[in-house]
Structure formats: structure tokens, C-alpha cells
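Just passing along the structure, written as C-alpha cells.
Note that one protein chain of the assembly has been removed; the remaining protein chains are unaltered in position.
Now for chain A:
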Amino acid sequence: MEDFHNGNEVSHNTASVSMKCIENVVGGDDYSANLVNKWTAGIVERCLTQLVKQGKPYKYIVTCAVMQKTGAGLHTANSCYWDTAMDGSTTVRWENRTMYCVVSVFAVAVA
């Protein structure tokens, strides 16, 4: 799922980038408490490097949350006050049988 908050095609791009990153890192694995720290770090780093590679004049803020499926509920919300024309954020939700993964990318235009 992707949320667009500006009309900029950067958002499209960002969403697909983060999706790909998640797939690559977590892919077909089951939740493992030993590995989950590695995963979150990996996802964030990959996302960020990919985004920066694009060379756009943006500052990026990437967050990643991995939650085990235990039947508990999780609810988050975020909002930003920025240049609605230039800045945007994307939240990508991904899940498999044993866990959920949420990656948020905030892109703030530079200058």
C-alpha cells in the first residue's frame, strides 16, 4: 500500500523502491527474534542508499518497523507540516505468514 502525499512522481518511485528492498531483505523468511534487528537495519540502509542513488535534491528519513504476528494489534499515525508541493512521504506495508513490516520514507526537498 502506498500513500501519496504529493503529486510528484518521486512518491511512486519511493514506494516501489522500498517494496523491493523489503522483499530482498526479508523475503520468504519467518519471524526470528535473532535476525529481526539485522533485517530492520538492512531494510533501512538499502532503502536509503537506493533513494540517494537517484540523485534527487531530497532529504530522506526512512523508518522500518517489523512486528511478529501474534494476534496483537498495532496502530500508528504520522503527519507532517512541510511544503506540500515539494515534500512527500510514503508508507509501505508488507506482510507474510509470521510478521508484518512497515517502511516509511519521508522525502523533504532540499532548497
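We take it that a contact is a pair of C-beta atoms (placed from the backbone, for glycine too) under 8 Å apart; a residue touches a chain by one contact, two chains touch by 3 or more; residues count from 1.
We adopt the following convention: contacts and distances are computed from a predicted model.
In the listed set "Dynein cytoplasmic 1 intermediate chain 2", "Response regulatory domain-containing protein", "Defective in cullin neddylation protein" or "Palmitoyltransferase", the entry agreeing with the UniProt name of the missing subunit chain is "Dynein cytoplasmic 1 intermediate chain 2". As for the chain not pictured, it touches chain A at residues 3, 5, 57, 65, 67, 69-89, 91, 93, 98, 100, 102, 104, 111.
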